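Supplied in structure tokens, the structure appears directly below.
A single protein chain has been omitted; all remaining protein chains appear in their positions.
Order as written gives the chain letters A and B; numbering starts at 1 within each chain.
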Amino acid sequence: MSQELIKVTVNGQDYQVAKGARLIDVCREKGHSVPSFCYYADLALQASCRMCLVRIEKMPKLQTSCTITCTDGMIATTESAEIEKARRGMVEFLLANHPLDCPVCDRGGECELQEMVFDWGGLEERFTEKKNAYPEKFLSPIVANDPQRCILCKRCTRVCDEWMGEDAIEAGGRGANTVIGTYDGWLNCSQCGNCIEVCPTGTLLDATYRHQARPWELSQTVTTCTFCSDGCQMSLGSRAGEVMRSVARDRYVDGINGEFLCIKGRFAHPFINHEERIKTPMIRYKKGGRLVPATWDEALHYVTEGFEAARSAYGGEGFGVVGSSRITNEANHALLRFAREVIKTDNYTATDAFSLAPFFKNLGAPIATHKDIRNAKTIVLIGGEPEELQPLTGRYIRQAVRNGGAQLVIFNNTPIRLKEQAAQFIHINAGTEDAVVFALSTGGDADLAARKLGVEASALADARKLIEETAGDIVLLFGGELSGAAQAVLAQLPAAFGAREGRRFLFHPLPIYNNSVGVQDIGLMNGRLDAGAMLAACGESVHALYVAGSFLPQHLAGREDALAKLDFLVVQELFETETTKHADVVLPAASFAETDGTFTNNAGQVQRVRQSIPPVHQSRPDWMITDMIARARGTEFDYQLSASRVFQDIARNVAAYEGMRYPALKDESNPVQAKHAIASGADVTSQMQTLRRKVESLIETNDKAQATPPVGHELFKPGTLTKRTPQFLLLDAGNPKPPTVLISPLYQLTVDPNLRRATVNATGD
Amino acid sequence: MSSQFTPNNPLPQEAPTPREMAVFSAEVEAEIDAHLAKYPKERSRSAILPLMFIVQRERGWLDPAGVAYLADRLRLRITDIWEVATFYSMLNTKPVGQYHVQVCRTLSCKIMGAATITEHCSKKLGIKVGETSDDGKFSLSEVECLGSCGTAPMLQLGFDYHENLTPEKVDALLDQCSRDEYEFKVKVS
Partner (left out) sequence: MFIGAIGCEPLQLRRVHLEGSHTLDVYRRNGGYEAIKKVLDGLSPDDVIAEIKKSALRGRGGAGFPTGMKWSFVPKDSPKPKYVVCNADESEPGTFKDRYLMERDPHALIEGMLIAAYALGARVNYIYTRGEYRYLINIMDAALDEARAAGLLGEKILGSNFSCDIYTHTGAGAYICGEETALLNSLEGLRGHPRMKPPFPAVSGLYACPTVVNNVETLTAVPDIIKMGGEAWQKLGTEKSGGTKVWSVSGHVARPGVYELPMGYSDMEKFIMEDCQGIANGRQLKAVIPGGSSVYIMPARDIVGKSVKMDYEGLVAGGSMVGSGGFIVMDETVDIFESTMNLTEFYKHESCGWCTPCREGTDWLVKVFKRIARGEGQPDDAQLLLDLCDNIEGKSFCPLGDAAAWPIQSAIKKFPEDFRKHLVGIAERATVGTTSSPVAAREGAATEALPTV
């Protein structure tokens, strides 16, 4: 698209800029610095801090450059005595009631107000009156609040509203008594902490980190989040081998997520240095016996012997290798080679909630990045609940609608919160997501689908029409509810709709885990058995298993004793789990914070995971453990203890990653997308037949969830990792308001894990 | 609060913090319906101020149950009620006395002797500005210009204007209240 250019003059220099550009952005881009607090890209304009004042010719008064759209011939001045006085006046006002005790403020050292004052220097303190004071307090187990430091830029209330759609935190009061807060002083929300992140001062603070460290003591490591498939970029702050916090502050990191993170990304890191991490290798010398700590040498020896015995007894067929959608591509690749080259078996898989193989095999259009979602014209969401499971995607959907005017169509069994943004919310029966795909594709039967879905056929027709008439990008998102056949048919939907000038289809799958797409790409999910089948085969055809990570509860459901039937089980893990319970050998794996590698997110972007601290205790990166076992069994992968070499190996073997190298992935601001092959015109006739049979066999029910689930219903669920952050347990117990907000609720409430209820500590300690 | 982007979509209701929700009579509900009918359907938030006055009339102040009612009735979040309730000076987020004596303190009244009136009220009621008497009967406030500058000094009792005041007139008025003989002239509808 050709952009019309106009002429703007800033401080006497002429520039050609895009029509419609915002003056403050132009000034900054061209190197004329303009201070601001309230201006924040892609949030509603506020123009309240009045820091960005500039002089524009022919306009009376100074103007806020954050609100000025450039016009042709505009002449602006950003530096003059008048402007400097105005800006200094503003900072002086902001400091009037602001405590000047930076050394005791938790944001000291990374406070925007402090920096501005230090940068400018020469500020005389004329305010000698008494400052308005408010006590420091807690807004939740996770958010601490020091109201007197607030400069009311309202970035927090805007991100809460515009990113999260929660409106949980607002400005109350009026005039000089305005404060940021909530109805009864307690914050019930998804606790994403984005309000903390965007706060320029020490007003909203991370209650899990407050007073633990100073920013300059921390080493910052840019890495990829280890929770969901969005792959947010974050900076882990560590000190002396301990991860102290996780932030997305733009002074440290600038990824696809900007300063956004969800509660998990930002607050669930305490698992890393947790007391209950598996510290050493452990051997269970006798079935049913105890795990006994061992040295790595002993453990490796025991593992090799066990594997040898199993292989000679049952051959490669009796052996299984199980990777994980939560570990790095490097780890999964090493496991795949281990299965193929060391064990020589096709029994390999990975533990993921669902497989995207049918989707990727028939992929009929490119994968949408998060930016594509933000700029889309039409967004179709089938199943899933991004706000709880892929929060960054949730944010961009919301912003696409609110700031970008996108049309959102939601097919869901539950009135999820995103419904607020939907142009069309189509409330379908539980378990009928496949019928949506059937209705949208050619050869489908809209009336049949409508009956099964429990919706009006006209609603489906409207949705189809919207897709047909879209000029611009259409992003199709889908959750794990779709069957393999439906995934395949959906993947070919662009062909079904045919080409249309200006319209482009994009896909955005919504897998659950941080490396769900990567493990797919590596090929580890393409083995003979999937995770469930692997468990079913335990004790039947499979007698020895090598597992990195753990089976998911849904895999084990109904097969709780499967692992007990094995002759030999080796598990590498961070924590003891249901899977390690039956292990003969447990090996301590390093977490994402202790290893180098890559994760591939749901946009197909291959992003770096970087070592922030040395592996804790005796843990080792997963790929390295696999490499050690392979070597002990006489196979040399030639990794030379380098994750980078493992990745080179991946790039040689995985077509979509061809040519990638770590150095090319180093800039988190420009993530590299894997080149997933587009199979335009793939034949999905047989899948369509399967889909039709499936839809026909659906029972016509009226099974729709009526209530919108509360925020956090998925996010707060205690998982293997998240339950190590005690604050999560309070949230999961309903986030009760403690007797006083002046003390952390952690010291006032205890959670009874059985009752999932919080009670006031009798002793109060 | 960003009017550009949230045209008051009906929002799904999170469980409001207050557990209890106020219940009103059919007449009051009808009154509320009449207010809501003034505004476009999807703009029911517009009725927030009129409804708050009704809740205050019925319950004395914006108590938690009343706030929960408003959130539910207007399909807003509890925080939306809070941000509005704390902005406007006539909305009571704390209980006030049965007789709310509000003396105007702004310039025209000031130069016509507002301070004398305030002091007089304070002495007579035994409470300071901003306080409520122990029996919950009287509250005393200073308020900003009420548009009685030509008839200053003045006070507002509930919604009733009392103008051209003298200490004697104030005495008579407050005595009437003490004896519960005062009848409010202006009612909230």
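Basically, a contact is a pair of C-beta atoms (placed from the backbone, for glycine too) under 8 Å apart; a residue touches a chain by one contact, two chains touch by 3 or more.
Keep in mind it's a predicted model, so treat the numbers as computed, not measured.
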Omitted-chain contact residue, chosen from B:48, B:78 or B:170:
B:48
May I ask which residue of A:86, A:213 or A:533 touches the chain that does not appear here?
A:86
List every residue of chain B that touches the chain not included in the displayed model.
1, 3-4, 7-8, 38, 40, 43-50, 52-53, 74, 83-84, 87-91, 105-108, 110-112, 143-152, 156, 159-161, 185-189
Positions on chain A contacted by the hidden chain, ascending
45, 47-51, 53, 61-62, 67, 85-86, 89-90, 92-94, 96-97, 126-127, 129-130, 132, 151-152, 171, 173-178
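By definition in this document, only the chains that are shown with their structure count from here on.
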Take the average of all CA coordinates in chain A, do the same for chain B, and state the distance between these two points in whole angstrom.
46
Chain A partner, complex, touching residues on chain B are 1-2, 4-6, 9, 11-15, 17-18, 64, 67, 77-83, 86-89
Mind listing the chain A positions that touch chain B in their complex?
44, 157-158, 161-162, 167-174, 181-184, 186, 188, 402-403, 415, 417, 419-420, 708, 710-711, 737
